[in-house]
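There's a structure below that I have some questions on.
A single protein chain has been omitted; all remaining protein chains appear in their positions.
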Amino acid sequence: MALQSLDIAKRSATTTEPPQARKTIEVAKLIDVSKCIGCKACQVACMQWNDLRDEVGSCGGTYANPTDMTDQSWTVMRYAEVESEERGLEWLIRKDGCMHCEDPGCLKACPSPGAIIKYANGIVDFHQENCIGCGYCVTGCPFNVPRISKKDSKAYKCTLCSDRVAVGLEPACVKVCPTGSISFGSKEDMKELAEERVTELQERGFKNAGLYDPVGVGGTHVMYVLNHADKPSLYSGLPNDPTIAPTVSLWKGFTKPLAMAGIAVAALGGLFHYVMKGPNEVSKEVEAEVEKELEAEK
Amino acid sequence: MIRDPSDLKRYNASERANHWVVGICFILLALSGLALFHPALFPLTGLFGGGVWTRILHPFVGVVMMLFFVVMFFRFKHLNQMTQTDWEWVKRAKEMVDGDDHNMPEMGKYNGGQKLLFWFLGAAMLVLFASGIVIWRAYFSAYFPIGVIRTGALLHAAFAALMIIAIIVHVYAAIWVRGTIRAMLYGTVTRAWAKQHHRAWYRQVIGK
Amino acid sequence: MTNHWTDIKNADVILIMGGNAAEAHPCGFKWVTEAKAKNKARLVVVDPRFTRSAALADLYAPIRTGTDIAFLGGVINYLITNDKVHMDYIKSYTDMSFLVKEEFAFAEGFFSGYDADKRKYDKASWEYQMGADGYVKSDPSLQDPHCVWNLMKAHFSRYTPDVVENICGTPKAKFLQVAELLASSHTPDRVMTILYALGWTQHSVGSQIIRTAAMMQLLLGNIGRAGGGVNALRGHSNIQGLTDLGLLSNLLPGYMTLPGEKETDYDQYITKRAPKPMRPGQMSYWQNYGKFHVSLMKAWYGAAATKENNWAFDYLPKLDKTYDVLQVFELMHQGKMNGYVAQGFNPLNSFPNKAKVGAALSKLKFLVIIDPLATETSEFWQNHGEFNDVDPAKIQTTVFRLPSTCFAEEDGAIINSGRWLQWHWKGAEPPGEAKGDPEIMAGIFLRLREMYKKDGGAFPDPILNLTWPYKVPHEPSAEELAKEYNGKTFADQLDPKDPTKLVKKAGELLDSFAQLKDDGSTASGCWIFTGAWTEKGNMMARRDNADPYQNGQTLGWAFAWPANRRILYNRAAADPSGKPWDPKRKQVWWDGAQGKWVGSDVPDFKVDSAPEDGMSPFIMNPEGVARFFARGMMNEGPFPEHYEPFETPIGVNPMHPNNPKATSNPAARVFKGDMEAFGKAKEFPYAATTYRLTEHFHYWTKHVESNAIIQPEQFVEIGEALAAEKGIKAGDKVKVSSNRGYIKAVAVVTKRIQPLKVDGKTVHHVGIPLHWGFKGVAKNGFITNTLTPFVGDGNTQTPEFKSFLVNVEKA
Partner (left out) sequence: MQLSRRQFFKVAAGGLTGSSLVAMGFSPTAALAEVRTFKLARTTETRNTCPYCSVGCGIIMYSLGDRAKNAHAEIIHIEGDPDHPVNRGTLCPKGAGLLDFVHSKNRLKYPEVREPGSKEWKRIGWDEAFGRIAKLIKEDRDANFIAKNADGVTVNRWLSTGFLAASASSNESGYITHKVVRSLGMLAFDNQARV
């Protein structure tokens, strides 16, 4: 295999390992919601860098716009007004987008070889030229991220700006973030930074501040610092404990070999049965009987 | 075409055509479905013009198959009611597989195995059609919650596999039991064949 | 800004009030999050709405719009009564000990000297007592009842926490929490910064709100210090520059002022603006006014400005009054104006009472629009349905629309809020036939001059004699213009300390405004910019971002006026003996060995004046110190007082319930007809306020696709309580009306706007973003300023966009 700019860790619908000899640093994006003002600079930077322009929609009665991710909007801000006895009103704002799971549900579900790639640095990338548009990635994703374009029926989502990272730059949203809510670096560094931030938040009275790096999907390469890490769902429904759904695991796990084995057994069973038992032919007796009967009729 | 006037008519032309439409659809669906099901079989998409065409065509073929299957289902439904004898046949099916059909009860047009297969295929088609609609991303998935879609995908895969196995058995049975396939090709079987395998039907047809 | 953006990171406490930095200045707000993360700073937000800034605040307090003076007055009272003032600082650096004239008084909401008919004050009593020595009298023991300190104490003692709660609707406990946190910055080792914007300026008492804040910062000893100051976050990219360059009715470049029609004597004009020190040993820097003025006139009129003709003093128009935009549109509305030019400006959207502005424009003979974008103003005559329901046939104005370049297509400098002059470079050709503003101005001017040369006309002298030394006359280059405002000398300049040394050769560019002369031997188009383009090159284009003291001063980046100084009044960062108040903060200090002031910033001081000389840090004031007592500088009084917005939801000033004339700013100018156009709470019960959203910039970005995508449609924000009362759900269309018109928009129903208890009544706020109009790629909408009242601040005439009354109903 020729060299490419990023080494590949996993490839969708591919049964063999890609070359694994090189070790690259794992990267991660850390989104500190305690610094986020929901300005949507990341949304604009994303559309500018990736040459996307969503439709001019309408106001649905909240600040959120576009109101959901689309093939043209790979990241959107989600706003939640949460009131509690203890802290009064809080405006919890979360940048939603692909989490770049260590164990990506989309990749697991994808039937098209090479349509979804997980690079060795942790980025999970869609390759639209290989995408067949089945939408299985949507089914597989625990975070409801991939979107199928109405124009070309291909799946799209955040690439973590793989083209920028490949040449040594940070993703566009990271660079643009005016309040420093989004950071990018090695996953190790990001975890350290998160720890620092969590300590700071705890000092400010957020007892349950913490890092969101869910183990259920093997950790993610987009992580959150949450001031209420005990209740991720407060942040516009961030899954509390995301995993690849058991149905998807079954579908893409056990079912595959079992079904193939079943089919093989059936086919081979037939073959060997035929070979060993021979065909089930009409017996000579019956043939003779029928001959007789025909004679009789005549 | 070689015809023996004493042969028995098992299927009329319309029934045969119906069967083969369903059958061809099944083969297309199985090949395209398997291509999307197991990475190792993905190259089968080449048969359909590539992955994208496979994804586009599969559900439409599915709809065609379902339509024709429904017709076929109602055509043959009354012939496939399980009876006491059929269950007796099923119990003894192992002997039959081992090559000894002496103790098998007399069967009508269809034996217990065929009837069970019929009902199983009916159920599988229902599940496949329903789950297929759910996972048909281009038109319908948006209307279903993600949990339903996931279950749909799993059921679709599982029932498709079962159905393929069932059809392999079906096809093999047709191959194994010599003189069977022509029933679906020219519509007739030999009297001997009928008497051997479906004696009750044989009696019924020749009026004895 | 007294300080600048990066400096915010040095703060321990940050107060965002009268602004929403996170929303309107997100990249500057980064230094707030930086201060929080690296400096353990606490962020306090006081606002009628729980804003994007509030989302990150440690402490948020709601306030009724337009009542900031009461709130800040309450804080001042809290600081004084709880002894939380930086006493060493104010004793040396403010006028607290100065004696005020005994006639000065305040009663029933009026200061002494009020004339109710003219709605104006005679300010004679608002002055210091002068001693026989010609200096202001002072009582350092602070015993005299007429000393500023005692007057101030008495004035603010009325603003108790209960009064604050009653006027502002801020729960007393919240107010006290805020006051306590702000007060924590009174120690020398803690500094607080204030970030405000048009949430303070756009009130009929806007200037006084800002004064109250400045007084609070003085009491806390936070002026002149890194991480401190009173920081106006300007709204536009070069509105600082345009203001510095004096593009206002009554100004000349560099905050010099045009003469009034009673100041036609040149010497009197200069003397009045170059005051002698009012205290011994003070600098009173404006004494140099004459040098700046003469240099300006030399830059503009060259050889035609001579000592004999008082440097062409007659060329300057003399004011009878200020022609701010409200005044101008009032005159236009009366049919007294014929022509108008709007250069990169969209008055139909930007000014209050759109109906009046549109009607005024219709009365013009000609209107010239110079803009990169198709603005609403340029199409005020066109029918755009409900958004602009006019009949073109009835509008006789000739409208020219001239396409200009945008930032990407020109060289030049713009000045950010921190007073940094930053050069930018052209990256592409403009679309179509668009031209740069200088080229357009030259195009009009050169034709005009030709006509005057040929045909003569009214007073052609200034037109014919205006210097025009540009190599390509119809296309003056940015470089030529920048060098012109920087200034140059016509004669050799010698070192005053060593006359054998030549400092500047004739014809060279100047390094500093200290080199300007009033003998006609220097020219400078804007004295405060001197040093921006010197013989060493373009200082505005410098890109050295080194920050050796790690306090964000970056003296090698671009050029900051004045004299590349980053924090104004920075001498006050050191105690009277010249040592930093806080040894950890290395700012500016006296280096005895070198005999001069040194530090991480350019000292804002006479660099060799030793602390023992007793010169005080506020060198621009003739007193040398900062003023708690504003003397006659403000129109409504030397101390700030709470007055209600002109459209008040409670109908009474709770400070002066028995004096209806003191309900709203008694000295604010209100035009005939506009007073009648004010709505009353009975019909329009809700307090409305207009503002920007972070997704949009004014009326520009509705033309910008990516911004239209992220905030496509006009909306208004209302609280859940009001929404429930009115049966309005999020996403419903609502009609918001004031006494001047209505708009329709989508309702955003939110917990972030809470009803407030004010003077026994419940006051609901309605929040109205301003960004929409009938041109653009976003969904077209109504012009928000259809609703706003045509009245301005009592000093600056900034329209009262932030406090007015509306009604809301389901559309």
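Which chain is which? They are A, B and C, in the order written, and residues in each are numbered from 1.
What we mean here is this: a residue touches a chain if its C-beta (ideal position, glycine included) is under 8 Å from a C-beta of that chain, and two chains touch if they have at least 3 such contacts.
Bear in mind the structure is a predicted one, so any value in this text is a computation, not a measurement.
Student: For a quick check of understanding: of C:E165, C:D371 or C:E623, which residue touches the chain that isn't displayed?
Tutor: C:D371
Student: For the chain left out of this view, which of A:T14, A:T75 or A:N280 touches it?
Tutor: Of the candidates A:T14, A:T75 or A:N280, A:T14 is in touch with the missing chain.
Student: Among C:A359, C:I395, C:A610 or C:A811, which one is in touch with the chain left out?
Tutor: Within the whole complex, the residue contacting the unshown chain is C:I395.
Student: Among B:V21, B:V63 or B:I175, which one touches the chain that has been omitted from the display?
Tutor: B:I175
Student: Just checking the interface: what residues of subunit A touch the absent partner chain?
Tutor: Touch with the absent chain occurs at residues 1-2, 4-6, 8, 11, 14, 16, 39-41, 43-45, 48-49, 113-114, 117, 125, 127, 129-130, 159, 162-167, 172, 175-178, 180, 260, 267.
As a convention for this text, only the chains that are shown with their structure count from here on.
Student: Chains as vertices, touching pairs as edges: which of line, ring, star, complete or other describes this one?
Tutor: Looks like a simple chain-to-chain line, open at both ends.
Student: Taking CA centroids for every chain, report which one is farthest away from subunit C.
Tutor: In terms of C-alpha centroids, the chain at the greatest distance from subunit C is B.
Student: Going by the contact definition above, tell me which chain pair has the most C-beta pairs touching.
Tutor: A-B
Student: Return the distance between the CA-based centres of subunit A and subunit C, expressed in whole Å.
Tutor: Taking the mean C-alpha position of each chain, the two centres sit 50 Å apart.
Student: What is the distance, in whole Å, between the centres of subunit B and subunit C, each centre taken as the mean of its C-alpha atoms?
Tutor: Roughly 83 Å, centre to centre.
Student: What's the distance between the Cα centroids of subunit A and subunit B, rounded to whole Å?
Tutor: 37
Student: Spell out, as numbers or ranges, the residues of subunit C touching 2 or more other chains.
Tutor: none
Student: Among the residues of subunit A, pick out those that touch two or more other chains and give their numbers.
Tutor: none
Student: Considering the complex alone, what residue numbers of subunit A touch subunit B?
Tutor: The contact residues of subunit A facing subunit B are 12-15, 109, 111-113, 130, 132-136, 138-139, 144, 148, 153, 245, 247-248, 250-251, 255-256, 258-260, 262-263, 265-267, 269-270, 273-274, 277-283, 286-287, 289-290, 293-294.
Student: Would you pull the subunit A residues touching subunit C in the complex into a rising list?
Tutor: Against subunit C, the touching part of subunit A is residues 34-35, 37-41, 43-44, 47-48, 53-63, 65-66, 73, 81, 83, 88-91, 93, 178-181, 197, 200, 203-204.
Student: Report the residues of subunit B in contact with subunit A in the complex, numbered from low to high.
Tutor: 6, 35-40, 42, 45, 50-52, 54-56, 97-99, 101, 135, 137-138, 141, 146-147, 149-151, 153-154, 157-158, 160-162, 164-165, 168-169, 171-172, 175-179, 190-193, 195-197, 206
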